[in-house]
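Every protein chain of the complex appears in place save one, which is left out.
Presenting chain A:
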Amino acid sequence: MLRRTFGLAAAGLAASVAMTPSLGFAQEGKKVTIGVSIPAADHGWTAGVVFHAERVAKLLMAEHKGLNVIVKTSADPASQANAVQDLAVQGIDALVILPTDPDQLVSAIQQVKDDGKFVALVDRAPSVNDNTIRDLYVAGNNPALGEVAGQYIAKTTPDAEVVIIRGLPIPIDQQRQDGFDKGIAGSKVKVLDRQYGNWSRDDAFRVMQDYLTKYPKIDVVWCQDDDMAVGVLEAIQQAKRTDIQYVVGGAGSKDMIKRVMDGEKSTPVDVLYPPAMVATAMQLTAGNFYDQVPVSGNYILDATLVTKDNAKNFYFPDSPF
């Protein structure tokens, strides 16, 4: 994913350099403002979103002279609706939005779209997600995040007894669970238990301790989130249990990618759900204005399986996540 973003950036840079002799003046003259509205950094993943949005905003503005990118963060749906209105008043040509809660922000987004602006929606989709409300939809693949993990477990440890730690009771969590079930369908992998860990390290630690009490033998833990994996690993280490062969997280935090890169046995793989997807949307939106490339439609990123071999492509030591 990062490679892809960099690829796009590099391609864009190369294209603009190549075009400079003929189109240089025209391009400098073209003034475009892109408003980026994202959730405030309230946990690891959204912190990554903020980091990558700000990073790529700088890259894009350096690349295109007339381009202005305004990044606004909001803590909750109500303040994000206000932020979108503020951006619209400032006069934007495009809105890139990762909504805190899509259904509550539909009308604010609709208003921008109805004014004829370009709208790119990222990650979280409202119930109606078609070209009446947005031009571009960029998202990670939640069902695939579960499916890739399930397939890896079924392939690596065909008879594994697995315990699962879920996130919060919201649709994307359910999609990941359904994907996982699809991934292990037809194999002998057995799910012992599923409980909510609220995507929190402390709660995951608590749930894992209780799993260890409840089940004398556990082969694999699928906790679908790198933050929760931290708590899971501590609980296993404390119990000194050797039956657990490995833990599969998800998202792609720098700490977990580092562990995979270093070849730690307890975490052989990770599954990507990259916060940098907001940057993909920003790049594509800029491409729409400066390079006249068609970008409307759905852009679904793969839930790439990160292994020791490819981990370095996804490692971001400066990111907070």
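Following the convention adopted for this analysis, a residue touches a chain if its C-beta (ideal position, glycine included) is under 8 Å from a C-beta of that chain, and two chains touch if they have at least 3 such contacts; residues count from 1.
Here is the rule we use: contacts and distances are computed from a predicted model.
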item	value
Choices "Ubiquinol-cytochrome c reductase iron-sulfur subunit", "Cell division protein FtsX", "ABC transporter permease" or "Aspartate carbamoyltransferase" - which one is the UniProt name of the chain not shown	"ABC transporter permease"
Among A:T33, A:S74, A:N141 or A:S200, residue touching the chain not depicted	A:S200
Identified contact with the non-displayed chain, of A:V32, A:A47 or A:L87	A:A47
Listed residues A:K31, A:K58 or A:K214, member touching the removed chain	A:K214
Residues of chain A (touch criterion as defined above) contacting the omitted chain	40-44, 46-48, 50-51, 166, 169, 194-196, 200-202, 205-207, 209-211, 213-214, 227, 230-231, 234, 238, 255, 319-321
